[in-house]
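Here the complex is missing a single protein chain, while all its other protein chains stay put.
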Amino acid sequence: MPDGLQTKPASSKLWKRLRRLPLTLYLGGTLVTLFVVVALTSFIWTPYPPNNLNLTNRLAPPGSSGFLLGTDRAGRDVVTELMLGARNSLYVSVVSTVIALFIGSVIGLSIAGSRQIVQGPLTRLVDVGLALPGILTALVLAAKFGPGNTTATLAIIIWQIPVAARVIIGPARQILALDYVEAAYGYGRRKSFVLRRHVLPNIGPLLIVLGSVMFAAAILIEAALAYLTVGVQPPTSSWGRFLNETQSLLEAAPYLMFFPGVAIVLTALGFNLLGDGLRTVLDPQQSRSGVS
Amino acid sequence: MTSLVEVKNVYFHYPRARISSGSSGWTLQDVSLTINLQSTVGIVGESGSGKSTLVRVMCGLLRHQQGVVKFNGKEISEFEGDGANDLRRQNQIVFQNPRRSLDPRMTIRRSLSEPIRALQDRIPDDEELVASIERVGLGREVLTRFPHQLSGGQLQRIGIARSLSVNPTILYADEPVSALDVSIQAQVLNLLMDLREQLGLTLVMVSHDLGVVSRMCEEIIVMREGQVVESGRTESVLSNPSSDYTAALLKAARAASLERVTGD
Partner (left out) sequence: MLQLRNLCVTIDGHEIINIDRLDLGPGDRLGLVGESGSGKTMTAKAIAGLLPNEAKVSGSVTFDGRDLLTLNDRELAKVRGKRIGFVFQDPSRSLNPMMRIGKQVSESIRIHTKLKGDAVTTKVIDLLRQVQLPNPETLIRRYPHQLSGGQQQRVMIAAAIAADPELLIADEPTTALDVTVQEEILRLLISLSEQRKMGLLFVSHDLGVIRFVCNQVAVIYGGNIVESGRMEEIIDRPMHRYTAALLAANPGMPKDNNFSTFIGKRLQTIAGSVPAVGKFPSGCRFRNRCQHATESCSTTPPVETSGADHRYLCWNPGGEGEK
């Protein structure tokens, strides 16, 4: 190239790199951010106070004065209900995903690092865990401990731990077969060190992606459990229960079910898209990080 | 000549060895050999010969099922506790693929200081690391880099520096230059030769390249399918192989090599 050709300004280079980011990352990121913002805002402000029964204004259609999206059968503002539902989803999903991911990682790493003879059977055990029907577990827990957020969170955790563990075992094993792990043993490092300081950092991107996908699943499961009335109970708001209530209103207010329904779908979709986008972005680095 | 490593009738197989037709499932079969202090030994063979496995058994990273492996007169399995650390310290390995032998998420400084952290329970100061890195012909600026920012040749030098940081008695080099370009190979091989002389190392080099081994190693061990076919001084074995297999290896190596009148 001839000298004297202008170099591109830094801003256009940044723009180029931003343009190359996958669409899923933007879409997912937007939806997730929206969700989190709405959920967090609900702590400091909602259009109406929670549980604001307003029996004179039941089932007001969207666009009625003061009620942007209308009211439900107890007169509660839909927007407020959605915001509070978001808060509940966020709470349950965060707690359950973090705990499940942590425990699942510990289990996955331990199995990957275990002796050849036991690895097979242990992995099969995890598979059994995967095969357990989650909803059934939730129902059993609800029968034993009563419905509520805690039960829902516990059910999600039990459901998701095998998922996390299973996903981690493969890549962890691959890393353990790499030369730098062998080198570490060669200068005296113990297996626990290797798992913590060599394997874990190198599956970082994988964990991030796994986390977002697990989050999406948690949103859906929480909603499903609430829908089945084994999740959080009134007066706490939840999208799932909201959805349940709107079913009996198909004649009186058929539009109502779209609100919680769309909220659930968009949020779960957002996390899935985010996970997909992150995977695409982090993948080229992954081949450098040693996980094929 | 004092013997440093003694291997007697060693058998080894991997935990879930697949038994291919014809072989017995042993990766190493009835292997016996001696490595003398400060000698240079080349282990040659083709794929499946077990040469890489042999190295790991000799330095104690893999436990043999039958036979005896002694380091400095003591059976390897008897090195326990602090002794185990000492065994590791004295036996270091340089690996074939420089990009796979360094953790991509650790800085060079960290990777380089790992052996000392692990075996001597202390964090080496910068001066020590710089001396280490300069000894292999690199500058201090590589300390802050990550592996993906450096070339294969540089990474291999770092791998060598890392192994030497704990002053091992014996250095096992498993195909140390196979993944490198010819011009870089020459640099790294010369480096190994220089370091060996400076530090009085015992060098055991695994290679499939007879030309490289004939320069680097005074003694040679030829392996095939887990067994030692022939061993002795490189000169004698290669000018006058007693085994047909060695002769076949030589012939094939010669065919695809440049002939030189002298080593210069």
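Here the chain labels run A and B in written order, and each chain numbers its own residues starting at 1.
Rule of thumb we're sticking to: contacts are C-beta pairs under 8 Å (C-beta built on N, C-alpha and C of every residue); 3 or more make two chains touch, one makes a residue touch a chain.
This structure is a prediction, so every number in the text was calculated from the model and none was measured.
Of the listed positions B:6, B:128 or B:218, the one in contact with the omitted chain in the full complex is B:218. Within the whole complex, the absent chain has one touching residue among B:58, B:112, B:205 or B:238, and that is B:238.
Take chain B: the residues that touch the chain left off the picture are 46-47, 151, 153-154, 181-187, 189-190, 193, 208-212, 214-215, 217-218, 234-235, 238-240, 248-249, 251-264.
The rule we apply is simple: only the chains that are shown with their structure count from here on.
Interface residues of chain A facing chain B in the complex, by the touch rule stated above, are 115-117, 178-180, 182-189, 193, 198, 201-202, 204, 288-290.
Residues 15-16, 59, 61, 84-85, 88-89, 91-93, 95-97, 100-105, 111, 114-115, 118-119, 148, 159, 162, 166 of chain B are the ones that touch chain A when the two sit in their complex.
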